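Omission of a single protein chain aside, the complex is shown with its protein chains in their original locations.
Just so it is clear, A, B and C label the chains in written order, and each chain counts residues from 1 on its own.
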Amino acid sequence: MTWHKFFDLGPLSSHPHNLFYAYAAVWILQGGYVAWIAKNWLATSKARR
Amino acid sequence: MDEMVLEKAQAAAIATQPQTAAAELREVSKVYGAFAALRNVSTSFEMGSCTMILGENGAGKSTLLRMVAGLISPSRGSVATFGTTPQEQRGRIAYMSHAPMLYDELSAGENLRYFAGLRGDGCGLCTGSPEMALRAVGLDPHLKRPVGQYSQGMRQRTSLARVLQSDPELLLLDEPFSNLDVESAEMMVTLLADFRTWPITSGPMAGIGRRTIILTTHQAHLGAPIADTTLTMRAGKIASVLKREPAI
Amino acid sequence: MNYLRQVTRHLLKDLQLEWRSRDAINGMLFFSLLVVVVFSIAFDPTGNPTTTRQISGGILWIALLFASVTTLNQSWAREVRNSVLDAQRMVPAPPSALFLGKALANLAFVTVVELVIAPLFVIFFNVHALGNGWMLTAIMPLGTWALVVNGTFFAALGLRAKNRELLLPLLLFPISVPAILSMVNATTDVLTGDVDPIQPYFWIKLLAAYDIIFTTVCLLLFETILHAE
């Protein structure tokens, strides 16, 4: 498999693009959660000063 | 022979716990979020004393009382009643709040019989029956009306009967005179003064201990006749302690 | 022995309170009646008798589940009124007796509702058991107890929380999934009678196991939540 195929979103009636969506969803959710933690971490740092 | 053993046990009890206070708070704080209801309070309530706690709303009176009753635990510090935790001494402590703590749908007699039953069979015999307790506070034990239809004064008296029938060695009263007319309040004071003279007949302090009362109030003049210690609280701290001979 | 006597005292007290006020049973009765009627409007039971037979077990339990949720919060509300709960907490007796007494009282209330609703159910949905009808005498109490024991516990847990009306179903429904699965399947199997008779036995056993496990956990943890303050 190649990068080109990975990002190939294709027509919506077939589902090869689901692979991309699945990987993207994983990273968005995991990354978003970590970002949320980081945001709150900074907020607590401010609160302490 | 039995008497000898008993006397020895009593002597030992006196020897080992001469300073045991009825209730003792050591550096107690209670924090709700960023609000401190109690702030580093240390005090003790002598066995046989009657303490009146004065203070404004939010001064921490009720919190202190509920803590001694074992209903809330301190955020910091420790509370001891009769040398151990309040939870272990439930049978010897009674607590009466300004809410009646009775079921509205049941009559006074039914309420009291229910609570007397919950204390188990051993206690029921020594305390005097619910009927006696109701007579003591001046209510008709055969009254069929549910508590929900009582007047405020009658409810308060029923509430007092509920705590008295459990024969407590440490009696905690939160605002017992609130919503009472002067006459009822004076009657309650007389009852409490009488209660202090009752001998203790069971438990480790049988025959030697004396009953302790802690009450909170706004109306200092009502509690003054029985109180030998007046404790004033302000913003979660004890502002002053005043000891004197009680009038009654 | 003494413990049993305590439980009986709490139970009798709750029955007496309910007898004097009657808010729980009346509310539940009407509520479950409403659910049954709404479902019969939505599904047209006379037109499709087979489908009705297949889904009526589920409808019956959903009606009872929703009805008991409305009551379970109320059953603790009467302890909170006048701060009686403080008096209960000061009593030198095992707190689990209070819980058990109240759960048994709630079981009695829901059973009364079942006894009234069941004949109505038969009339409205035109169902009768094609399998072993007597099995319902085991399924109904076991299923009701599964709902009531956890429901009473979570209602007590939500006592001091905000949004406590919402909190109870929120906790009760997910936790009750295995029980709901068992009782609905067992009831459906009995009503349709088209599976081999071993199947409902299996669900009854699972339901009984669920009851035993969660009753034990509730009794063990009730003291913790009563004195959580």
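Just so it is clear, a residue touches a chain if its C-beta (ideal position, glycine included) is under 8 Å from a C-beta of that chain, and two chains touch if they have at least 3 such contacts.
As a working rule, contacts and distances are computed from a predicted model.
> Looking at UniProt, which of "Methionine synthase", "Acyl-CoA dehydrogenase", "Na+/H+ antiporter subunit D" or "Heme exporter protein C" names the chain we cannot see?
Matching "Methionine synthase", "Acyl-CoA dehydrogenase", "Na+/H+ antiporter subunit D" or "Heme exporter protein C" to the record, the invisible chain is "Heme exporter protein C".
> Where does the absent chain touch, in terms of which shown chains it meets?
It touches the following shown chains in the full complex: A, B, C.
> With respect to the chain omitted from the figure, which of B:Val31, B:Ala99 or B:Ala136 is a touching residue?
Selected residue, touching the omitted chain: B:Val31.
> Who touches the missing chain here, B:Ser75, B:Asn179 or B:Thr201?
B:Ser75
> When the complex is taken as a whole, what residues of subunit C touch the one chain not shown?
Output for subunit C: 150, 157-158, 160-164, 166-167, 170-171, 173-175, 177-178, 181-182, 185, 199, 202, 206, 210, 213-214, 217, 221, 224-225, 228-229.
> Of the residues in subunit B, which ones touch the absent chain?
Contacting residues on subunit B, toward the hidden partner: 29, 31-36, 39-40, 73, 75-76, 234-237, 239.
> Can you name the residues of subunit A that touch the chain not displayed here?
1-2, 5-6, 15-16, 18-19, 21-23, 25-26, 29-30, 33-34, 37, 40-41, 44, 47-48
Here is the rule we go by: only the chains that are shown with their structure count from here on.
> So how far apart, in whole Å, are subunit A and subunit B when each is placed at the average of its C-alpha atoms?
Roughly 62 Å separates the two chain centres.
> State, to the nearest whole Å, the distance from the C-alpha centre of subunit A to the C-alpha centre of subunit C.
Here subunit A and subunit C have centroids separated by 44 Å.
> Using mean CA coordinates as chain centres, what's the gap between subunit B and subunit C in Å?
39
> Identify all positions of subunit C at which a residue touches two or more other chains, and write them in rising order.
Residues of subunit C never touch two or more of the other chains.
> Mind listing the subunit C positions that touch subunit B in their complex?
On the subunit C side, the touching residues are 2, 5-6, 9-10, 13, 16-17, 20-21, 78, 81-84, 86-87, 89-93, 227, 229.
> Within their complex, state which residues of subunit B touch subunit C.
So the residues of subunit B touching subunit C come out as 69-73, 87, 90-91, 93-95, 97, 99-106, 110, 114-115, 117-121, 146, 162.
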